[in-house]
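Note that one protein chain is taken out, while the other chains of the complex remain in position.
Chains here go by letter, A, B and C, matching the order in which they are written, and residues are numbered from 1 within each.
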Amino acid sequence: MTTFAPLFVPDEIAAAVSDRAWLAAMLDAERALVRAEASAGVVPAHVAGAIAGRCDPKLYDAGALARAGRAAGNPAEPLVRAMREGLGAEAAGFAHWGATSQDILDTAAMLVAKRALRPIGAWLGEAAGECASLARAHRTTPIAGRTLLQQATPTTFGLKAAGWLLGLREAGALVEAVSARRLRAQLGGAVGSLAVLGAGGPEVARLYARQLELVEPLAPWHTERSALIELGAALATAAAACAKISGDVVLLAQTEVAEVREGAGGASSTMPHKRNPAVSVRTLACAAGARRHAATLVAGEPHEHERAAGAWQAEWPAITGALEGAGGAAAGARELLAGLEVDPARMRRNLDLTGGLVMAERVTYAAAGRVGLIEARRLVTAAAERSQGGVTFRQALAESDGLGLTPAELDAALDPAAGLESAAALVDRMLDGGESG
Amino acid sequence: MTTFAPLFVPDEIAAAVSDRAWLAAMLDAERALVRAEASAGVVPAHVAGAIAGRCDPKLYDAGALARAGRAAGNPAEPLVRAMREGLGAEAAGFAHWGATSQDILDTAAMLVAKRALRPIGAWLGEAAGECASLARAHRTTPIAGRTLLQQATPTTFGLKAAGWLLGLREAGALVEAVSARRLRAQLGGAVGSLAVLGAGGPEVARLYARQLELVEPLAPWHTERSALIELGAALATAAAACAKISGDVVLLAQTEVAEVREGAGGASSTMPHKRNPAVSVRTLACAAGARRHAATLVAGEPHEHERAAGAWQAEWPAITGALEGAGGAAAGARELLAGLEVDPARMRRNLDLTGGLVMAERVTYAAAGRVGLIEARRLVTAAAERSQGGVTFRQALAESDGLGLTPAELDAALDPAAGLESAAALVDRMLDGGESG
Amino acid sequence: MTTFAPLFVPDEIAAAVSDRAWLAAMLDAERALVRAEASAGVVPAHVAGAIAGRCDPKLYDAGALARAGRAAGNPAEPLVRAMREGLGAEAAGFAHWGATSQDILDTAAMLVAKRALRPIGAWLGEAAGECASLARAHRTTPIAGRTLLQQATPTTFGLKAAGWLLGLREAGALVEAVSARRLRAQLGGAVGSLAVLGAGGPEVARLYARQLELVEPLAPWHTERSALIELGAALATAAAACAKISGDVVLLAQTEVAEVREGAGGASSTMPHKRNPAVSVRTLACAAGARRHAATLVAGEPHEHERAAGAWQAEWPAITGALEGAGGAAAGARELLAGLEVDPARMRRNLDLTGGLVMAERVTYAAAGRVGLIEARRLVTAAAERSQGGVTFRQALAESDGLGLTPAELDAALDPAAGLESAAALVDRMLDGGESG
Partner (left out) sequence: MTTFAPLFVPDEIAAAVSDRAWLAAMLDAERALVRAEASAGVVPAHVAGAIAGRCDPKLYDAGALARAGRAAGNPAEPLVRAMREGLGAEAAGFAHWGATSQDILDTAAMLVAKRALRPIGAWLGEAAGECASLARAHRTTPIAGRTLLQQATPTTFGLKAAGWLLGLREAGALVEAVSARRLRAQLGGAVGSLAVLGAGGPEVARLYARQLELVEPLAPWHTERSALIELGAALATAAAACAKISGDVVLLAQTEVAEVREGAGGASSTMPHKRNPAVSVRTLACAAGARRHAATLVAGEPHEHERAAGAWQAEWPAITGALEGAGGAAAGARELLAGLEVDPARMRRNLDLTGGLVMAERVTYAAAGRVGLIEARRLVTAAAERSQGGVTFRQALAESDGLGLTPAELDAALDPAAGLESAAALVDRMLDGGESG
């Protein structure tokens, strides 16, 4: 099922957060529960099989359950009723034994997240691979470093790409860490005390988590939602890394800058010259969605007493929305990077737009070794002021008394392609990797 | 189509914000455009009919358009292509004449909002009607006024209900005002200059808006999004009014308070005594969703230049989400209020829980008329402290030297059902209405 | 007092939201209360003067009250204690008669907002005036219209400025409307029933509001916070209008675009060529702050029962923050616009960057009148494709069979400075004004 809004969710993610996926995850939780209870001797083995047999999404109508879930306040309650309807009295009694709706839905949410995080992690990794290739290929490609969107001093496109890489790697590491260490099974019963399961409760909870390949928490977390905060933070980090890249691409792809363009280039029907950065725009929109839903998870209201009245129910669309947004952003960043066309010649030409003034900092520091920074700055600034009209900046500098640079030194300082060793060294270090602090 | 998340959206709203509804609204915009252009003589009359005939949602597959819209960056572009495919060359050329995708989608968003606001406004009105009935019926029903969730001094349940009424009325007025005065047609062409339509542009824009029964803006608003801020504010106000009511009901329905309960009462399968405030909880969850999406609309990023790269696309799910949430909240509040069971006897009993101390403020002010507020407060506080153990607050007060109240005056001051005239007068005033400042 | 964070708040706003300003506003409320009560005969005239005499901010230490307010939960409670300490017993008893802390603080918040809105409204108006001048001066100055940050088709800088004007005017109108019609006095007593004032309550409330030049509400609004939602929406609208302008300026001021620059231009010590758009950046940062605080106001939690436990207290910094941010944004936009240097020649040159392709839409529509849009588009697209290398777009178009345009018509369609009548007409309409729908 596709939707107009959010329009840009990749199919894999749309499937992973669909009604059907939630239904399947709830049934996975019920199946794991009864198997754990059978292993622990709480439920007779002969009914466990029958109950597990009812844990097949094909037996249910997701839409009907959703409708029934409105009155019940959640979709787990009607699901359990529907499960029981297909079972004999004994088995029906043991289905969902000792559990509460929130156990099933929280566990399902974790499974849905885990399954959606898999492609997200993969896309982040592939996007990082593309960045690494760009960083390697453009390790010494000069480009204007820009601050406040003004040309400041040269850097390399490789360093830019390595910076993108770092963001993606941080995001990938967080997504991986949350997936492996924070997504937890939920089992607590009506008030989180596992009372119905008696002394065997903790053992059932352990087996249940193992079945589901989710983390076994120390205790039920019906009202302790820090795992969702960390899920939100990981997805926000992923979105931020992708937004950084696509934001830069949109700027670099401007008609007046034209240093990169998207390979697939969104065509415009009446403006054939436009090479719309459509993938970047889609990525930005998805990232914005991810950030706002992640912020909702991070800023969630406290849950009252043993189970909350409203705060819990409000989490579901935020989980889905944050996964959709981060999924769209990660898929977009990968697509964008894989097709990115880079124009080093244009980068070089743009460095000439200021008539050498973009090299002022470098000249200043070069001269500072001779005359001190204060004096060097004074002289360079004065030369910059004189360089209007027919006088070039180089001429004005050459005529500066006391700058202390030989013509060759001056030329070197004014060469945008020189002096980029530190950038290249940083690129190497970032490609070598290791986790950033 | 129902979904697990958001689960609680009423059918009317789900339909009004569905893919099909967006598609229909986009086609309404295209139809209005070609009719306006025909009226203005921009498009030949004989092709206008053919184009209008293509503006039928049944001719299109919403899912396929959505998928195609991913690459294009919006669903209007593939829709126009699909429209043209079914037309001869001349008509195909005049379809969507002079418009840009954002014209169609912004207009569709306004239409979707307008159509969803209709049931929302109606539900707010019906909920207000229920509040008015409660306010009238309980004009003098004493209930503990509670501040910081502590009993403070008596008020009436009627005043409480009238306060709910006021919130609903404010929300209704804002929803109405936004619907009538802020939802505007969009028509600007590629860069918002109406250039293709030449001198006739403004006239086409006027006719277009009139066709759609939307406001005619002074100029295109591709990047001037204040209408969405006001839409968000109105929906947030609606959500807040509904959340206030359902939040109070959840508190009043607590086992230990039990002054109201929901008629439909969410049943719990293994806890037959529970009368879960399920409708209130649903309303709170929807209101939380509405508030966060409304906040997104209110805090939207600026749109760059003539049309934005990302900020625009990020608005769609927020519009849909805010309408869904406000719709769920308004429908929930109405349902909740229509079935609310009120227990005046229990309200009265709860007023006795403090052994009369809840009347301390009233006694203090009664005595203040005789001995001044400072002295009265000193004496009443001292009496309150002495009223532990076997001594009642009334006895302790009666033994206070210098309080200056006769036994009859003391009894009157200690009667929770007395002295509620000001509350009743406020109720009357609020029922009489007039718009609040 | 200035602070590092938020750094960019103008002095006028910093003063208007300072501790001292809040203190003065609380005392204004107390003074108005006692005067209203004296007029209504609730408080003896001879003590009213004494109490009013204590309503002088110079008599109090704002810092000490703030510290004391932590334990009390609000600063009004210690203020009333401090007021009473300087009065005789009778007057002390009548100070703050019948009011609750929230009455004083809510009223103070409205006064603080009203006072801060005054300069904000003025700055918005002045910024609008600058935009109007720019729109008039550049009514026909061609500039590339840009969508998704790509050159799309020409528009005028005047139309761009008129769009900025419209946003500012909407914001100004909302700020004005909220200031005049939504900022309300608060008077309800402990539980919002005006019980202590008895039958005279409504009259006191009326006189109180009139004294303060605030709106008289229909009833106390201790828990009905829609006025804050509307305040938030107005401030967000102001911030959005200013962010739109400064965001566009940052983009237009890029080294590679260079169509405008800030007059005051932030200097960089080692990069003398940089003309940092420092005012725009400051404006953007302030606007971001305003939007987030406004979103907090819009998405505020419901207030429980008669007065809330937490939701109320959480509003204060959001009110202050939203005013600070909107104030900084409005002052910044005005400063920015007043000093803006516009370079029409560069705008014109940038229109040539695509070798005429930026005119493709115009050529297409010109030809469409002859050969239909579909065929025109096909031919123009083909010409655009052929126009790489030595062949210009004009040549390629001229060689197109069947485009149906004479050389003169082609030249006209390719002239970026022609065909901007609709833009100029829109500018006139927007300057004429009238309120936008």
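The rule we apply is simple: a residue touches a chain if its C-beta (ideal position, glycine included) is under 8 Å from a C-beta of that chain, and two chains touch if they have at least 3 such contacts.
Since the model is a prediction, treat every value here as computed from it, not as a measurement.
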Candidate in contact with the missing chain, chosen from A:117, A:197 or A:336: A:197
Among A:65, A:166, A:271 or A:286, the residue in touch with the chain that has been omitted: A:166
Contact with the hidden chain (one of A:70, A:139 or A:292): A:292
Option touching the unshown chain, where B:250, B:308, B:413 or B:430 are the choices: B:250
Chain C residues that touch the omitted chain in the full complex: 1-8, 19, 22-23, 62-63, 66-67, 69-75, 77, 190, 246, 250, 264, 266, 269-271, 276-278, 280-282, 284-285, 288-289, 292, 296, 301, 309-311, 313-314, 316-321
Residues belonging to chain A that touch the chain removed from view: 73, 84, 89-90, 92-94, 97-98, 100, 145-149, 152-156, 159-160, 162-163, 166-167, 170-171, 174, 181-182, 184, 190-199, 201-202, 209, 215-221, 223-226, 229-230, 232-233, 236-237, 240-241, 243-244, 247-248, 251, 287, 291-292, 294-296, 298-309, 361-362, 365, 368, 372-376, 419-423, 425-426, 429-430, 433-437
Those residues of chain B which, in the complete complex, touch the missing chain: 144, 146-153, 250-251, 253-257, 266, 268-278, 281, 301, 350, 353-354, 357-358, 360-361, 364-365, 377, 380-381, 384-385
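Criterion: only the chains that are shown with their structure count from here on.
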Relative to chain C, chain with the most remote C-alpha centre: A
Centre distance in Å when chain A and chain B are each reduced to the mean of their C-alpha atoms: 32
Touching two or more other chains - residues of chain A: 250, 266, 269-271, 276-278, 281, 301
